[in-house]
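My structure is below; once you've seen it, I'll send some questions.
With one protein chain withheld, the remaining protein chains of the complex are depicted in position.
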Amino acid sequence: MPDFSLLLTHGIFHILAALITVVSIFVVASKHPVKSAVFLVIDLFLLAAVYASLDSHFVAAIQVLVYAGAILVLFLFVIMLLNLQPEQLRGLKFSVIESGTLLISLIGLLIMIFTSFRGVQTGLGDGTLDVQAIEAAGGNTYVVAIKLLTSYIWPFELASILILLSIVAAIVIAKKDKKVLTSSPSGQS
Amino acid sequence: MNPYLPVLIVLIFGLTLGAILSGLAAFLGPRNPRPEKIEPYECGVPTVTNANEKMSVKFYLTAILFILFDIETIFLYLWAKAFPQLGWFGVSEIMVFMVILVAGYIYVVKRGALEWD
Partner (left out) sequence: MGLTANEFTVQFIGTLIKFAIVAGIALNIPPVMVWAERRIPAMMQRRKGPNRVGIFQFRIYGLMQSLADTIKLIFKEEVVPEGAHKAFYHLAPVFAVFPAFLIAMAIPYGPDIQVFGYTVPLSVIHVDVGFLFIFAVSSLAVYGVTIAGWASNNKYSLLGALRASGQMISYEIPLGMSLIPIVLIYGSLDLNKIVEAQTHVWTWGVFLSPISFVLFLISMFAETNRAPFDLAEAEGELVAGFHTEYTSAKFAAFFLGEYVSMFVLSCLASTVFFGGWQVPFFDVRSLDEMFGFVGVGALVGFMSLLLKAAFFMWVYVWVRWTVPRFRYDQLMNLGWKYMIPLGLINVVVTAVILAAVRF
């Protein structure tokens, strides 16, 4: 007898992959930034569906919650309200400082990923965990939770520092010091 | 059965329902637009400018802070799920995590980023 659920999962994956490709092209090809953002939401939602079809329920939920639900809201806010016209976008370029910061943070991220994935000892057995093993150990979310809080404890705590840094950075960028604002005109006079 | 198959059914249903509600008026209602009628509503006064104005930076700040605290909440969920196995070790772990983030939170409050004046 054919395994229907497996057949279905494979079929769904191929459909999703095709859809993601098409939507991704729309993201890049759309002239209007808001259209791109909305297509990106759909794209990320479909990506979550791929994770879900691979039985990574936790990653799927997080994908929707963080990317589609939170980060893209910020994107939309910024795009909608700055009201950049498509032609204005052409002239935008990364400055040296911006691209440098981007590069450094990318390298830092990579270092963090590599150090955290090297030589992992887990209580759940080494090697790949297949779907059955995860189900037997108590479900996807539980396994991710245990792994994160035992084997990956340092990246976990580092993440809090990362969030702290982002909080500070966001406020430094968005919230200008009132002292600086009032003193600079008087300093010139 | 894949637990997400119902999600697919609901998605299709929701999209169809939304599309039907969205398209219903085009078939049922009358349609005779006049320039005065289709003008964006501004309490009867002629529209002054386009609605796309630049908005307060506080909304962006709220959105950024939301992302960060949202991620923190997700970490807390994972920790809560593993809590029965971790015991006091888990408590100490989350204390370290919390202390760092509360420092960030205090910074946010002190800098007045949450003031809506």
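Points worth noting:
Think of it as A and B in the order they're written, each chain with its own count starting at 1.
Convention: a residue touches a chain if its C-beta (ideal position, glycine included) is under 8 Å from a C-beta of that chain, and two chains touch if they have at least 3 such contacts.
Nothing here was measured: the structure is a model prediction, and the numbers come from that model.
In the complete complex, the hidden chain is touched by one of A:I20, A:A70 or A:L149, namely A:A70. Within chain B, the residues in touch with the undisplayed chain are 1, 3-7, 9-11, 13-15, 17-19, 21-26, 28-33, 35, 37-43, 50-53, 55, 59, 62-63, 65-66, 69-70, 73-74, 76-77, 80-81, 83-84, 87-88, 90-91, 94-95, 98, 102, 105, 109, 114-117. With the whole complex as reference, residues 1-6, 34-35, 38, 41, 45, 48, 57-58, 60-65, 68-70, 73, 76-77, 80-81, 131-132, 139-141 of chain A touch the missing chain.
Going forward, only the chains that are shown with their structure count from here on.
Residue ranges of chain A in contact with chain B, taken from their complex: 5, 8-9, 12, 49, 52-53, 57-58, 62, 65-66, 69-71, 73-74, 77-78, 80-83, 141-142, 144-146, 148-150, 153, 156-157, 159-161, 163-164, 166-168, 170-171, 174-175. Those residues of chain B that touch chain A in the shared complex are 1-5, 7, 52-55, 57, 59-61, 63-68, 70-72, 74-75, 78-79, 81-82, 85-86, 90, 93, 96-97, 100-101, 103-105, 107-108, 111-113.
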